[in-house]
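Here the complex is missing one protein chain, while the rest keep their positions.
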Amino acid sequence: MWINMGPQHPMTHGLWNLRVKIEGEIVKEIDPEMGFLHRGIEKISEDRHYNEVITLMDRTCYVAGIAWEHLYIQAAEQALHVTPPARALWIRVLCEEMQRIASHVMWYAAFVQDLGLMSPFLYGMRDRDLLLDHFQSFTGGRLTYEYMRVGGVRNDLPPGTTDRMRKTLDWLMDRFVEYDRLCMGSEIFRKRCDDLGVLKANDCIAYGVTGPMLRSAGVRRDLRKDRPYAIYDQVDFDMAIADSADVTGRYLVRMEEMRQSVRILRQVVDWLDKHPGPVMAPNLPRWLGAPYAPVGREGYLLKRNYPKGVGLSAIEEPHGEANAYVVNEGGEHPYRVKFRSPVYVNLSAAHKYLVGYHVADIPPIMGSVDVCVGEVDR
Amino acid sequence: MSAPAKAIEAPPTVAIPSAGVAEVTAPAVPFLEIEGLRSQQFIPAAKEALTSLLAERAHGKLIRPVFNWAGRNSLFPLHWGLACCAIEFASAFGARWDAERFGVVPRSSPRQCDLLIVNGTVTWKVAHKLITLYEQMPEPKWVIAMGNCATGGGPFRTAYSVVPGVDKLVPVDVYIAGCPPRPEALLDGILKLEELIRERQE
Amino acid sequence: MTVQSLYGVAALVAGGIAYLLPFLPPWLVTIIADVVFGAILLAASMINTIVLIWYERKLLGRFMDRRGAMHVGYAGLLQNFADGLKLFRKNTYKPREADSLGFYGGPTAYMVSSLVIFGILPISTGWDNGSLPLSLLLALVIFSFAPLFIFLSAWSSNNKYSLMGGMRSAAQMIAYEVPILIAVVAVVVLSGSFDLTTIVSEQRNYWFALPLFLALIVFVAGMLAEMERIPFDLPEAEAELVEGWNTEYGGMLFAFFMLADYLRALIGSILIVLLFLGGWTLPSYVPAALTSFPLAGIFWFMVKTYLVFGVFVWVRASLPRVRTDQLLRVGWMRMVPLALVSVLIAAAVVAAHCLPVLGCVPGLGS
Partner (left out) sequence: MGTDGGTGRMTSEEISGRLKEKLPEAVLAFEELPGTAGRVRFRAESALEVFRVVRSDLGYDHLSMVGGIDWVEEREVIYLVWSDLRRNYLLLSTRIAARDAHIESATPVWPSANWHEREAWEMVDIRFDHHPDLRHLLMPDGYAFHPLLRSFKLHEPEELEVKVRRV
């Protein structure tokens, strides 16, 4: 019997359709159907100014908006040959790690709700709002920030941010203990999640699966360690690893990642306290639209003579490895922007970790994948 | 802006925006049958008898306000997340905003809902599913277009795959601006809808 | 218009009966008294159910660090009345392929079978049905009709999710019927009666929860499964089955399901109070002032019932859902042996006649 789980289904957490063939309660075959949220972001980007693409990036992955801004901005800066100042890099890492915690907390809320436990959804949303308050204090947005710019970030942090941040981090560390007690302390949770949705390391690599799913299979790969971008080589943290390759493993990896993010954030906050400075690159051409850029003739000159280039960036987004490829053929618009979404690839291996389990296992397994349809369909 | 891609013509199962007239093929919905149609023949007679007996004013003063009160205080939205606004939609049910204070409880089945909150970008691919869901909801029902995408396409209005405004597909009662609107804005929209229902004359 | 005509008819009937009462023969007065008592019972159970839903929503809200319904009436007390009225007004769709009899009959029978049990359950001293000798058995038998009706309505609504929900519901309820009945046997052994009133009065020295703690656990777990509440709410598991067996139901039929669910939750809590927690009585050593004020029995009975239901809500707020095979395995492999052990314990208590601290079994004391 084929059943459609989606596009309107509580399991999907977005807009996609999982067609499942079942016998009794056992899944025999699956066929994911994507594209219900395809908004043509790559195409629209070709008609947009480099800094206007950032608006789209927030909406590409709506639970990890600023990580996608970071991804795009790195590629765009490489394509445009712009180097941001150090403080901007640290602020970007601050944003990305905050976003990682926010995204993982959101995942926790949704995932545990899929298991039928309702309270963590509320707890997760409550704690996520604290992080969003911080975002709001320096970007103005809760979900869509438009904060990073080619050459830096839009504005510096308002005074007092770092102190408030430290308080939030302490609060969050206490909450993580509670989260763990609610889940790992529950016999039913372990019974539901152990040996579920197993995707072994060699399958992960063959299907290009990345992020917490890969690390839960025991593969040590984290772009922040392997290919340190921004300032990740200057902060001290550990890679979160599990070896069970199942839903519990992914849960443990994400929980550990949140703790490591807090660790990174504490270092970043300390650094930001000690090193004031500019947050935008000087001498940006005027057409790049930077608020602090010098206004004058040279902007136009630079525009005409701006060198062509190709930018490629890779970041460890909350869901996994994301890549951006930006082709600059001169002019104000990118010639072509191409993104690699981690969830897209993780979903394309779905038949490997769904077939053979119960129908009741589909929501926790898909929950542990952490689907964000916005970045899948783009 | 450059000229539209005029070469586009409508394939059988999907609507293409640039041909001037777009067609959305709502698949079937053949399994719907509105119960109560059978009894409608003798309702008018009974109604006439009652109006002469009890007077229309009593109905307007007593019955309708009660039902309107009930209707506006228990709006069950469909549990459906489309895009970015769905996250704020979820936040509105979180601990800080807690939309359940107003009796708003999301249900997963359209049969049990009376409010369709279109929280995100609607693409042409999902358009007929949206219409199907709308038609599966029993009357009386309302629609809230949450966010700029649902209102008019938002930042993606130029895209080839996006419906520029969900009001092209289903009748919309309340539009909420914002990209995405904050949870307060969503609650405000729901309260505005409650005002609309209060004045409803049925 | 239906409502208007109902008002009129009700007023006419009530007025007429009140006027005629002195002139009627005694047997007719008895019948009328029964009907009026039934009506009061019906209203009381419905109102209690609705308040129970409110209680759950508020309590669950507090467990989740939020408020729950609070804008309709005082502290949201009227919220569920609004929900009910709204559902009453909504259109009802029947899928074309659905079978009419099952689609309409299922929810109605589910609702009716849940309501009937209230006629059997004693509430307090004097507030009972004139002591049916087998009231416990009768209540449990009617209580176990439900999976049949659920399955009927799920099958006839012609939806795959409904069907799966109905199948799960049937499997689950059959699996948990057995341990519940065995646990009840323990209570029956200890009290020596199938009559709920007698069972309550047998608990005047100590509550059966103390010697039969194991049976209480089995009974509570089984009741959770029978009521389809988290962690055993597989038939309407939101995450995978949309709304489970009531996916295709909207309007008043959905309200029937909702109400009947909570009616069953109320019945479950009442049964636990009656069988294990001493019903409307308090242990004999508590001060008499606590049990001598007017309607004290009903008061304590309600307090206990709501506390028991609060435990169910607490469980709902803190446990995830189990899977079908795990549920069945726990039901057959754990619950049945535990229930059997509890029967043995009950037999041992009866054989010993008296317990060290708690005192003697009253009915068997001689």
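All chains are identified by letter, namely A, B and C, in their written order; residue positions are counted from 1 within each chain.
To be clear about the criterion, a residue touches a chain if its C-beta (ideal position, glycine included) is under 8 Å from a C-beta of that chain, and two chains touch if they have at least 3 such contacts.
What you are looking at is a predicted structure, and each value in this text was computed from that prediction instead of being measured.
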- Query: What chains on display are touched by the one that is not shown?
  - Reply: A, B
- Query: Just one of A:Lys21, A:Lys200, A:Arg259 or A:Arg336 touches the chain that is missing; which is it?
  - Reply: A:Arg336
- Note on the structure: Per the whole complex, from A:Glu25, A:Asp47 or A:Glu332 the residue touching the absent chain is A:Asp47
- Using the touch definition up top, pick the residue from A:Thr12, A:Thr60, A:Gln78 or A:Ser368 that touches the left-out chain. A:Gln78
- Note on the structure: It is residues of subunit B that touch the chain not shown, namely 1-5, 7-9, 11-15, 17-18, 20-29, 124-125, 127, 131, 153, 157-161, 163-164, 168-169
- Task: Mind listing the subunit A residues that contact the chain we can't see here?
- Result: 34-35, 38, 40, 42-44, 47, 74, 77-78, 83, 89, 205-210, 219, 221, 226-231, 233, 310, 312-314, 321, 323, 325, 327, 335-336, 338, 340, 344-345, 348-349, 377-378
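In the analysis below, only the chains that are shown with their structure count from here on.
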- Task: By CA centroids, point me to the most central chain in this structure.
- Result: B
- Note on the structure: dist(centroid_CA(subunit B), centroid_CA(subunit C)) in Å evaluates to 37
- Item | Distance from subunit B to subunit A - Cα centre to Cα centre, in angstrom | 31
- Multi-partner residues of subunit C (each touching 2 or more other chains): 64-66, 238, 242
- Query: Which positions in subunit B touch two or more other chains at once?
  - Reply: 94-95, 108
- How about subunit C: which of its residues touch subunit A in the complex? 60, 63-66, 160-161, 164, 230-231, 233-234, 237-240, 242, 316-326
- Message: List the residues on subunit C that touch subunit B in their complex, please.
- Response: 1, 3-5, 8, 57, 61, 64-72, 76, 78-79, 81-86, 88-97, 238, 242-243, 246-251, 254
- Task: Sort out for me which residues of subunit A touch subunit C in the complex.
- Result: 1, 3, 5, 9-11, 25, 112-119, 121-123, 126, 182, 186, 188-189, 191-192, 358-364
